[in-house]
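Removed: one protein chain of the complex. Kept in place: all other protein chains.
Coming up: chain A.
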Amino acid sequence: MAVAIAAARVWRPNRGLSQAALLLLWRPGARGLARSHPHRQQQQFSSLDDKPQFPGASAEFIDKLEFIQPNVISGIPIYRVMDRQGQIINPSEDPHLPKEKVLKLYKSMTLLNTMDRILYESQRQGRISFYMTNYGEEGTHVGSAAALDNTDLVFGQYREAGVLMYRDYPLELFMAQCYGNISDLGKGRQMPVHYGCKERHFVTISSPLATQIPQAVGAAYAAKRANANRVVICYFGEGAASEGDAHAGFNFAATLECPIIFFCRNNGYAISTPTSEQYRGDGIAARGPGYGIMSIRVDGNDVFAVYNATREARRRAVAENQPFLIEAMTYRIGHHSTSDDSSAYRSVDEVNYWDKQDHPISRLRHYLLSQGWWDEEQEKAWRKQSRKKVRAPRPGGRRQGPAWEAGCLPTAPCPHR
């Protein structure tokens, strides 16, 4: 047996037949015979101190029967930089972002909020068929978007419009997509809020949940193969993380060693299903280590915490070719969509708490005020200006019809002939 092993080790395909003949002729000497003796072999292994040899896990033995208790009482701690009043808690964690960048964060969040209000109203007035607001989660969008390069590829679920807003996607195109009019680059073929933009590296939103997760992993793998110095960020909610696609995506990202950031927006509800019915473990962050993924839980309503975590994850994902999982804890202040009335399953008090006491926009505003970079005057002026921007007249007027009305026929020939 030892001879066979030895032969297997030294055999190379490019060695000549003569070498092969020599190996076959090699007779084990006294020590060789001893090595092949079963008792001798056991002695060899015992010098390794009876360690487990299983290929499936690298672990020690234990002789006490003990089940690992899932820890949901004191789960993975939540990283934050600012308190609820916008004050930096630990100065060494302050990202020290320049004023223009912080103002851009603030203006992106508020402009998104304004656009949300106007488009939600539009749906209620029957102007658009459907809408989903982003109330309460603006911090997760802009904090993460600000930490990425502009060329990093984004796969979203449907509540990440702030990422596009931060990347300066024109308001006209947001509206055009929702209205499905002739200016819509998607030719009106998608439901509202299913944005996509090639120039800004934002993959078009697809309705079925969690399908973007394995796709994002594949894209990250392609980026790695291309040595592109590029990361892929994949957003999803805590509800979509229950889908089978999420499991496959996490596992593949780890085994294929892809430069991807999984960004989970844990906002407490999946339509009406609360997290207590969605999962029993310690959220999504606790799943990461199960797949071998570096994981962190952050306060999603703290823009700086989101920024710091995403920045560091991006740096390491590209440098080390490994996935990162960020679970951003936040709260969905609005309804799931215009087809939902959340008063059916949660109290108004709960919603008001998050709206008034722990909102990403107000926390950042407190920070801006304390830095002296913003004041009430500017706030008032900006509120007016943002409404004007959203309501600005579009080229061709507001009543632009869909693409086919204007004589633009679909480019593909009739498919079933």
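Quick notes on this one:
Here is the rule we go by: contacts are C-beta pairs under 8 Å (C-beta built on N, C-alpha and C of every residue); 3 or more make two chains touch, one makes a residue touch a chain; residues count from 1.
In this section, contacts and distances are computed from a predicted model.
Think of the chain that is not pictured: of "Pyruvate dehydrogenase E1 component subunit beta", "NADH-ubiquinone oxidoreductase chain 2", "Multifunctional methyltransferase subunit TRM112-like protein" or "Large ribosomal subunit protein mL40", UniProt labels it "Pyruvate dehydrogenase E1 component subunit beta".
In the complete assembly, the contact with the undisplayed chain comes from A:239, out of A:86, A:156, A:239 or A:259.
Across A:251, A:273 or A:321, the single residue that touches the chain missing here is A:273.
The chain that is not drawn here is touched, among residues A:129, A:150 or A:229, by A:129.
The missing chain lies against chain A, touching residues 129-130, 180, 189-191, 194, 206-210, 239-240, 242-245, 270-273, 277-279, 344-345, 415-416.
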